[in-house]
Each structure stands twice: as structure tokens, then as C-alpha cells.
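Every protein chain except one is present and positioned as in the full complex.
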Amino acid sequence: MKAFGRVQDVLLDAFSFCRRIGGAPAAPGIVLVLLTGCFRTPPPADLRIINGPEPESLDPHQITGQADGRIALALFEGLTRYDPRTGQPVPGLAARWEVSTDGTVYTFHLRPEAAWSDGRPITTADVVWSWQRALAPATANEYAGALFPLRNARAFALGELDDFTRVGVRAVDARELQVELESPTPFFLDLLAYSPCTVVPRHVIEPIGDRWLHARPFAASGPYTLEFWRLNDRVRLRRNAFYWDAANVRCEVVDLLSCVSPNTALNLYESGAVDVVWDKELIPTHLLDELRRRADFHTYNFLGTYFIRCNVTKAPFNDPRVRRALALAVDKERLVRRITRGGERIAACLSPPGIMNGSVPYRPPAGLDHDPEAARRLLAEAGFPGGQGFPVVEYTYNTAPSHRNIALELRDMWQRELGLRLELRQLEWKTWLAAQSALDYDLIRSSWIGDYDDPNTFLDLFLSDNPNNRTGWRNGRYDALLREANAEPDAARRQERLAAAEHLLVAEALPVIPLYFYVGMACFDDARVHGIHLNLRGENPLWAIGKEAAPAPP
Amino acid sequence: MNLLLRRLVWMPPLLLVISLLAFCLVRLAPGGPFDRERKPASPEIERALQERYHLDEPWWRQYLRFLGGLARGDLGASLKYRSHTVTDIIRQGLPASLAIGGGAFLLALGLGVPAGFYSAVRRGRWEDFGVSFLILLAVCIPAFVVGPLLAMVFAVRLGWLPVGLWGSPLHAVLPVVSLGLYFAGRIARLTREGMFETAQQDFIRTARAKGLPETAVLVRHALPLALLPVASYSGPMLADLLTGSFVVENLFQIPGIGVFMVNSSLNRDYTMVVGLVLLYAGLLLGLNLLVDLLYGWLDPRTRHG
Partner (left out) sequence: MAEPALQPAGRPPRTPAGRAWRRFRRNRPASLGAVALVSLVALVALLPWLPLPEPDAMTELQFAAPRAGHWFGTDLLGRDLLARVLHGTRVSLLVGCVGAAVSLVIGVCWGLIAGYAGGRLDNLMMRVVDVLYALPSIIFVIVLMTALNGLLARWQNAGMDGDLAGTLQLTGMFAGLGAVSWLTMARIVRGQVLSLRRRPFVEASRVLGAGHAHVIFRHILPNVLGVVLVYLALTVPSVVLYESFLSYLGLGIQPPQASLGSLIAEGASQINPIRVYWWLLVFPAGTLVTTLLCLNFVADGLRDALDPKEA
């Protein structure tokens, strides 16, 4: 009890003290003093970028997110890398290559100066081992599909083939690598620049295992090496002195910050704490009209489409006329004008404009326009004149203000034009995914971001056996057209097949209703930050980005 | 001491029960840790992934595996942040959350107890109304409103404090204030009420009748007893605060564990959910024990006979 008495005296003193100085303001001061212990302040970086959500991983064979991929590509490079201006593949770790006339055999020549950031040379054996790791079932690489064009790669990944020497990649010597494909793949070089195909350090991964990213010295094959990675804060990169093109890496230290709140991102940017915000999810939508007038705000087209999946296994959505009617009744212009507000272009097909078919631009087929009259006719033909007898439609979407607003607009449109009653069903992310996979929906909001610059990255989703199909739609003619297209070395004939397949998808059968193409958005001041070119791929290689004045063109 | 010992003995089995419940609950929710918008190229890969993290085993074996890891101090790898273990994530995030939560707790007590005490002492006068109004304002306006407003005024417009991120004591000011105010309001309400209750008790009248100075009577005799409800409330509150705040950490981009507390559930990051629940439960049980000891200290009559 004595101790308590003393505490009471202290309290008494504290109380009279607080009263003398006017009460509570003392508290925050005390708090501050107590807090000073727990901080480590890293020195500032040359370039600070708000990159998006916290990376799930930086291991190229575990990565699934775009934001993660951007960092991984700064650490690890493949045989090719993306050109910062066009996003097209240009020589990376391979200085040059030859392609056989039938387009199925590639011979790559590695750069002799290619080295890991710990000084060891990078050889063709590293490439072969990296690809073996990427494909091995034990790695459980979700993006192993990027290497499936290699001969026998699919069989190896599925565990049907144990002998990796039968997969179409062979080190001829330390510098020369021979790659055999199943069929000519016009986007193969593009895939090689993509993170699942990059080269990772066997000499670190084998001895250390799962925690190899935490090992130091860090062995990077790309332009930067990993200095530290603090979760929900930042990934700090430092220039890799052993990178073959180190002279052209424009910054010494780069911070990639993770952030999920648009307002925080904007505050950080406006107060000068960061130089670049390049995740479109971090741009507050309601400010777009204001932001789009500013010189430091940039929008660009990239490979992404927003669409609705229809559950074709469920009546009445099993009737293509119903699905066409739904598509024809949507006023997509209104959606992009009122809700997305970023200058998005409306979509009548799945492949975004500007996507390439090999070396020539792909011309998508004309899809369905906004035509409520035709929609009503089709619906009547299907047996629901004026929407009579049509069951209540359930529209499922995952939680996000923009998805919700689009759902509300759609509800209005379909009610007004077709007399349908729409019920909204909002689900949190994982439940939404589960509903989609289980075909537990009528109509469900969806989207897709292209992995490489070719219509196939969108169209192969709806092959009968693609696990990402998730509509229940199976069409033998579509499968055949797409398979033929991908085996076709001639660009003109390939264009024809691809367009025929896509026509079937978006003008006749419509297991999906495309709404609009995404627009990428970024905030940065051209006058201070150079080398961000905002190409269709949305890939802005970090090595090309710098804050000093751009070197004059030769 | 008897109480202390008994409660400490109870703690491990309780933690086990909690972890088992959390373990089962999170597996009941639809979807799994590796469900994504983009499925792997083949179901084989999905299966390999499940196998790698032993998710293909029956649940009881998974739980035994978890217990085995726990015995070695290993909570397993996060299924969402696959390059990190759960222990890594807690070790990295806890300091920031502790700093902000601890700061907010001190702020809440530092502001709330005097404010509640003052308004109780001035009961019915205009000072009481003024202070009560401010207290109620603090109670009704959540951190997700206070935070952005403070950030806009003090960080963006005036430039006195950083907008967000973590690095110096200055970075903690806005998060601590936005988090602490709400709790300060609640503490103040409870203190005020506690003071009303105790001020009417006989021993206070006795003390006053003995001619002790009013302030001494109130602080020395009434306040400890008046803090009983505050103490009850403080245990869970401190456990909540120390494990971080989802809202505030997102608003100010603080690398704490509050964000993981919520997101691990949404991501179905099974190992992470169980690990964080264990951490939280440990704190909660410990703090509630402390509170119960504090009861005996504040009011000797509550001791178990």
C-alpha cells in the first residue's frame, strides 16, 4: 500500500502540474520523447516511386502481380528486355540471336560481360537452370505457362516428363544457347523479357533455399540489386555495378514505396515526398477532371480490358440472343464519361487497340454497338418481350467504388432498356473469386491485363480447357481457329484466324460483354523525371528512369 | 500471487484453444490463399502449390504441423508474402505499431483522464458542458475522418509534419493523434462516470468531513476507484492499439502490423491469421491479467477471497 501512496502523490503532483500549465498539452510532449527510441531513418533515395500494393514476392518464379513484376524486372533480366520507349523486346542478357526459317529454333548468344551483382559470370547453364526451376512442378510457379512454347515444357511442368534434357533448351557452350519451340510463336521474344523467364542465381538459391532473397551479397542479373525490403514501406534498390549496361543505369538508389490509399499517394506526391506515382489505382477518380488538366499527369493506353462474364450454363443466359441483347443495351459511353472518367475507350471487343500481331498491328473485328432497339428485338425473340418472364438477374462484383458504380449504372440501363430487374451482389475479393470459379453467378464483373503484346493473351482465356475461362462456354470452332492462328507463321493469315475467333467471341456467342479498355495513369513531372515513356505494355524499365537532365540525342 | 499463478497456468491452454478456433475458422471461409483472378496454367500447378504448403493434408495434421512449428518458435511462411515468414513480418512491423499504439494509449490516458476528471468536478457548470461536448466530438468522429483532415492541414498545407511514411518521431505525431483522440474521448466518458459514482460513496464524504482539501480528496481517494471502468476498458483497448490500426496505418503509410491484421483475413493467409491471432491473444490475456491485478490495487475490496 505504501507504493500506491507514492504513486498517488505523483499523480497529485502531475495533476497540479497539468493544471498549472493549462492541462493536457503536456501529454503529446511526453509521448514524443518516449517514441524517439524506435526509428531507423534510411538516407534519402535518388528516385522515389509509389509502385502500388506491397509486393507479395520478388522471386520471379513466384510473382503474380504487375507491381511486383516491375521490381523483379529491375533485379532479374531475361535474354531480352523491354525497350523503354516502345515496350518491345530488345537484346538483354543475350546480345543477339538467330531464328530458323520455320520460326521454331532460336540460337541465343549471351553477352560475354554478363555477370551477377556478386561478380560471378552469368552463363547459359544459369539460363537453363533458371528455366528448369521455373517449370519444375516443385517450384509451383503459377506463371510457368510463359515457358510453355518450349518443346516439351508443358509436359515437364505437369510432371508427365521427368527428364529436363528433353525440354527444348540446350546450352551449346557457356555463351551459346539453343531453344526449340513447339510451334512458331510470334511473341516468344516478348515472353523472354517477362519475369517468369528471367535468370535467377543458382549459386544462391541452391544452398539457401526459400529465403534466398534475404541472402547477402544479393545476386542480381538485372540493372539493380536489392538493398533492403521493409514490408508495407519500401523496397530499396541500388545500382548493380556488374550489370552489362551499368553505364546507362540512371540512378544510384531507387525507392519503390508500397501504398494502397489514393489520398495518401496524392498527399505524398503533392508534398514532394515522392517523385512518381504510377499505379492507376492510386489516382483518386473524383479528381480526374482536375488532374487531367495538369502537365504532370499522364494517361496512356495499355493492355487491359474490363468486361462482364456471363454464366452460359444457366438459363436464360445459355441463350446467345439474351447475351447479345444484354450487350447491345449497355451505353458504354455513359460508363466511361460518368464513372471511370480517365479518358477510357469503350470496348466492343476483347483485344485492346494497338496490340501487335507479330510485327504488324492487329485489327480486331467490329463488335456490337449500343443499339437498345435491336436489344429489345433479340430479347423478344428469346421469349422475353419487354423483359416479361425474365428472372431477377444477379450481378456480382468485388468490393470497390468503381465496380459498384458501374453495377448501379448497368442496373439502371438494363431496367430502362430491357425491363430486367437486376440485383447487386457485392463480395469481398476471395469470395468473389470463389463465386467466379464455381460458376456461382449470373453475370460477374471481370477484367484482364495482357501478359504480352499479342491478342492471344486475351483470346486464349476462352479456350474450352483454359482454367481462366470461368464462363462455362466451350466452342470447338473457337478452339480450332485459335490453335490454327497460333501455328500460323504468316502474319496476314494469322490476323484472319484471330479476327474470326474474336468475332465469334464478341459478336456472336458473347460469353463475355466487353465494356471498356483500361487507361494507365501516372503522376510525374517531365521536367524532373526522365525516361518514363508509358508504352502499351505499361512496362517502364527502371534502369532508363533518372532525375538528371536527359542526355542529348546523338 | 495465487491469482497470478493460476492465470499464468491457464494461459497456454487458452492460447491453444484460440489458435485452434482461428485455424478452423479461417479455413471455413470461401476461397483459399492461392485463388487469384488469373489461375495457373494448369490445375497441376495449383496442386503443387497446395502440396508445398501442406494444404492438401487433413486439417488436424496441418494443425499438428503448426504446433510442431510453434514449439520451435516457427509460425510458418506467409502464404501471401511468400518470401517472408510470419515471424519476419511480425518482427518488422511490430515496432512501428507498438510505437504508435503506445503513443496513442498514453495520449488517450493523458487527455482522457484529466478531461473526464475535470468535467466531473465541474459537473453541471458551463465548463462541464464545454469539455463534455469536446469529449463527445472525439468519440463520434472516427480516425478515418480526423486523419485525412489533420494530414491536409498540418502536413500538406502548413508543411509542419510529414504526410506519411515512417522514419522519425515527427512521423508518429499525426498517426498518434488521429488514433488517440477517439480513445481519449471514450476514456474521458468513463472517467467522468466513475467520478460520479465514487464521489457519492461514504468514505469520500468521510474524507471531506475530515476537512481534507477538496483536490486531495478527489485525487487521492476518489480517482483510483473512479478509474475502475477505465481499467476494465484499457485491457482490450491497449491490446487493440499495440497491434496496430488498419485505418491509421493505411492513411499514413506506416509499416506496422495493423494492416496485416485485417488483410491476412481477406487474403486467406492462413498461417498469418493464426500467427497474428496468437500474438493478439497473448497480449490480450496478459493485459487483462494486468487489469485484474490493477483492480485489486485500485480497490482492495475486489480481491478474490
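To keep things simple, chains are lettered A and B as they appear, and every chain counts its residues starting from 1.
Just so it is clear, a residue touches a chain if its C-beta (ideal position, glycine included) is under 8 Å from a C-beta of that chain, and two chains touch if they have at least 3 such contacts.
The structure displayed is predicted, hence computed values, not measured ones.
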Sole residue of A:Thr80, A:Ser195, A:Ser258 or A:Thr431 that reaches the chain not shown, by the stated touch rule: A:Thr431
Residue touching the undisplayed chain, where the options are B:Ile18, B:Leu49, B:Ile89 or B:Leu238: B:Ile18
Chain B, residues in touch with the chain not shown (by the definition above): 6-7, 10, 14, 17-18, 21-22, 25-26, 28-30, 123, 129, 133, 136-137, 139-142, 144-145, 148-149, 152, 156-157, 186, 189-190, 192-194, 196-197, 199-202, 225, 228-229, 231-233, 235-236, 246-247, 261-262, 264-266, 273, 276-277, 280-281, 284-285, 288, 291, 295, 299, 301-302, 304-305
Those residues of chain A which, in the complete complex, touch the missing chain: 262-263, 266-267, 270, 284-287, 290-291, 338-339, 392, 398-399, 401, 404-405, 407-409, 411-412, 423-429, 431
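Simple rule for what comes next: only the chains that are shown with their structure count from here on.
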Chain centre separation (chain A, chain B; CA means) in Å: 35
Footprint of chain B on chain A - complex, ascending: 4, 8, 11-12, 15-16, 18, 23-24, 26-28, 30-32, 34-36, 38-42, 54, 56-59, 62, 64, 137-145, 148, 154, 157-159, 210-211, 213-214, 230-233, 257-261, 263-264, 267-268, 270-271, 273, 428-431, 433-435, 437, 446-448, 467-468
Residue numbers on chain B that touch chain A, as the complex places them: 29-32, 34-45, 48-49, 51-52, 77, 80-84, 89, 92-93, 95-96, 98-99, 102-103, 106-107, 109-111, 114-115, 117-118, 148, 151-152, 155-156, 159, 162-169, 171-173, 176-177, 215-216, 219-220, 223-224, 249-256, 259-260, 266-268, 297
